[in-house]
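There's a structure below that I have some questions on.
Only one protein chain is missing from this complex, and each of the others stays in its spot.
Which chain is which? They are A, B and C, in the order written, and residues in each are numbered from 1.
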Amino acid sequence: MHEKHIKHQWRARLHEVIFEADTRSGKRFDVVLIIFILLSVAVVMLDSVQAFLAYALWFRIIEWFLTIAFTVEYILRLLAVRKPLAYARSFFGIIDLLAILPTYISLFLPGTHYLLIIRSLRVLRVFRVLKLVKYLKEANMLLLALRASRRKITVFLFSVLSLVLVLGSIMYIIEGEESGFTSIPRSVYWAIVTLTTVGYGDIAPSTAIGQSLAAFIMILGYCIIAVPTGIVSVELTRTMGERASTQVCPKCGAKGHDYDAVYCKYCSTKL
Amino acid sequence: MHEKHIKHQWRARLHEVIFEADTRSGKRFDVVLIIFILLSVAVVMLDSVQAFLAYALWFRIIEWFLTIAFTVEYILRLLAVRKPLAYARSFFGIIDLLAILPTYISLFLPGTHYLLIIRSLRVLRVFRVLKLVKYLKEANMLLLALRASRRKITVFLFSVLSLVLVLGSIMYIIEGEESGFTSIPRSVYWAIVTLTTVGYGDIAPSTAIGQSLAAFIMILGYCIIAVPTGIVSVELTRTMGERASTQVCPKCGAKGHDYDAVYCKYCSTKL
Amino acid sequence: MHEKHIKHQWRARLHEVIFEADTRSGKRFDVVLIIFILLSVAVVMLDSVQAFLAYALWFRIIEWFLTIAFTVEYILRLLAVRKPLAYARSFFGIIDLLAILPTYISLFLPGTHYLLIIRSLRVLRVFRVLKLVKYLKEANMLLLALRASRRKITVFLFSVLSLVLVLGSIMYIIEGEESGFTSIPRSVYWAIVTLTTVGYGDIAPSTAIGQSLAAFIMILGYCIIAVPTGIVSVELTRTMGERASTQVCPKCGAKGHDYDAVYCKYCSTKL
Partner (left out) sequence: MHEKHIKHQWRARLHEVIFEADTRSGKRFDVVLIIFILLSVAVVMLDSVQAFLAYALWFRIIEWFLTIAFTVEYILRLLAVRKPLAYARSFFGIIDLLAILPTYISLFLPGTHYLLIIRSLRVLRVFRVLKLVKYLKEANMLLLALRASRRKITVFLFSVLSLVLVLGSIMYIIEGEESGFTSIPRSVYWAIVTLTTVGYGDIAPSTAIGQSLAAFIMILGYCIIAVPTGIVSVELTRTMGERASTQVCPKCGAKGHDYDAVYCKYCSTKL
């Protein structure tokens, strides 16, 4: 009994330090963690640059040190929560695991340690250290709006993909191999590059008909970019603007009262 | 009489399987259909890739098999509906016909079988298999908003086209043949590439005046992209936020009353 | 007296044919005019293409025929209105004059006849032939929204220009002559190309610091494109959404009535 109590106390203390950021030690833990994450991302990035080849050994040492630190942190996180499985399955739980695996895998498969860059996703934890509640509320609002527009954007994407397939194939027939449209998949790739207004220029039409169709695709892309923007705008307005309650005045029947209204604003009856 | 009854029953059963997706066999039919369509699109795409030249015969066999299957399906669709002509003229009726024609035409005109990629448009049927009603409602909303902004976008496009013609011609006079502005149509093509912020870079101004005008066109394009976006946003807000109730005045038959209206605003009759 | 009456009748008839599109002859005149304009634009464009050099004489003949026709039309327009000067100073009056001048000027200054492309602006008259009132109303709405956001967009443009000057100069100092940043004006041109997400690729940073700054400029451009879009959206919503009149019910004092409301929707009092 006593042992269990101590264990509970330890877990609560651990949880406070690792998962929360409103105590002093909790905040300090988070700041150290974020510095470690940023250091780790920097090491992975610089490790791939030719000019820093001389420091490769140092990078390897730091990487192993950080991986072990993150592994310990991951185990502590599992110990700190009551339901370790729930944490392991959550978004950040999976990211935390993916952030340590590549180093171990790279022992057997060289090259995979570049996947460590996935650690950069852990930096999203930074919002906890900033005035967390407000930022999380804003992030939530954005997610809500995106989720609400999920279906509309799916419909939009399917239509755009069909369009791009058809336009790319027509372009393949028109332009032929000389201008770089060597196959339909490549033409479809070009159509996406053009419709999204990216425009690399590695493939570009050279015939008059091809350029006319390209001009048409560009103007089309210029106009239909309005669709996702419109969708998100409307959903954001909804998510942020939901101020009016659905209450009706019992006396005069007026609607459109604010959520915080106590009396009807037209006839002063108590709501 | 009896024969006709049987025929009716057959047609109803056929209609259920082919056109609807809420029964088990109807759903299964749709899933098989979509797999066939995706397979067909994949075959047309891969057929154009140099690296898969060895499989050309296999692609041809699959293509003919699918074309015959789609032809049978098209005939069944015509039989399943009461007014075959109405179906044949509908959007999907035309797409269904266009999806089988190229293979037959390619017997006489080689190369046209690439047009089979139009089959990808048939994939839009996929929304029927997903929770169809909701997705179709969303698609409808988008279409409604686009249709409502039809006129505004026409005005916008005409203005942009005029602008692009004038700017392209001025650029032709300024830059001349050296920088790739070899003719007015080509300069207009460049103006579209620039205004829509695609920017291939295959044609780019080289004189100081040309670059200044180009910079002006870019900033213009950067600003007027706001116009279609604004139009679609506003129309989407309208379509989704429709405030007018569906109530009809019992006396004068007027529609379009606000949800909070108690009396008809045209004849003062109580709603 | 009699003569003046005849002249008035003539002018009214002329005005009806040339300036209006709701009578049969008025519409026919407009259709012929638009065909002439499109023909004229096509001739100017094709005239600049190397491949059509053989037809140069034909193009010259058609151009002179059309210029004379447009000159006659311009004179008739001046005669048809009561205040010729007011017409000559209006937007379309100036365009109409500019549409005939270059041919005459090209007698003295060769090459200027390419400016005839300005005739394409006359095509905007096409809206008169389509269901004119509605399209003009939509065009008006767009213009109103743009005019209302005039000041905000001016502020935005000034800020963007200052930004681009500073960023371009910093880039000039960082990158130097090797990567194509040969002068500050050229660097500013590059900054505009990047900020507006056009991205030709004729000038691109090659140093690590330069690429970092470029990445920063891109993300900045990606974000501030939101500003003009937001401005136009808001103004369009205002212009299109102004449905509520400012009338107040004389009995209950309720506001927010539609423009077409005759009775108060809350208490049925006549407005």
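Keep this in mind: contacts are C-beta pairs under 8 Å (C-beta built on N, C-alpha and C of every residue); 3 or more make two chains touch, one makes a residue touch a chain.
Since this is a predicted model, take the numbers as computed values, not measurements.
Between the chain not shown and the residues B:Thr197, B:Gln211 or B:Thr239, the one that touches is B:Thr197. The chain that is not drawn here is touched, among residues C:Leu57, C:Leu109 or C:Cys223, by C:Cys223. In the full complex, the hidden chain is touched by subunit A at residues 41, 44-50, 111, 114-115, 117-118, 120-121, 123-124, 126-127, 134-135, 138-139, 141-142, 145-146, 153, 157, 160, 185-186, 188-189, 192-193, 195-202, 225, 228-233, 235-237, 240-241, 257-258, 260-268, 270. Considering the complete assembly, subunit C touches the hidden chain via residues 151-152, 154-156, 158-159, 161-162, 165-166, 168-169, 172-173, 182-185, 188, 194, 197-201, 204, 208, 211-212, 214-215, 218-219, 221-223, 225-227, 229-231, 233-234, 237-238, 253-256. Where subunit B meets the missing chain, the touching residues are 197-201, 229, 233.
Everything below uses one rule, namely that only the chains that are shown with their structure count from here on.
By the residue-number overlap criterion, the interface of subunit B with subunit C counts as different, with under half of its numbers used by both chains.
By residue number, the contact pairs of A-B overlap by more than half with those of exactly one pair in A-C or B-C, and this pair is B-C. Centre-to-centre separation between subunit A and subunit C, using Cα means, comes to 40 Å. Among all residues of subunit A, those that touch two or more other chains are 197-201, 229, 233, 254.
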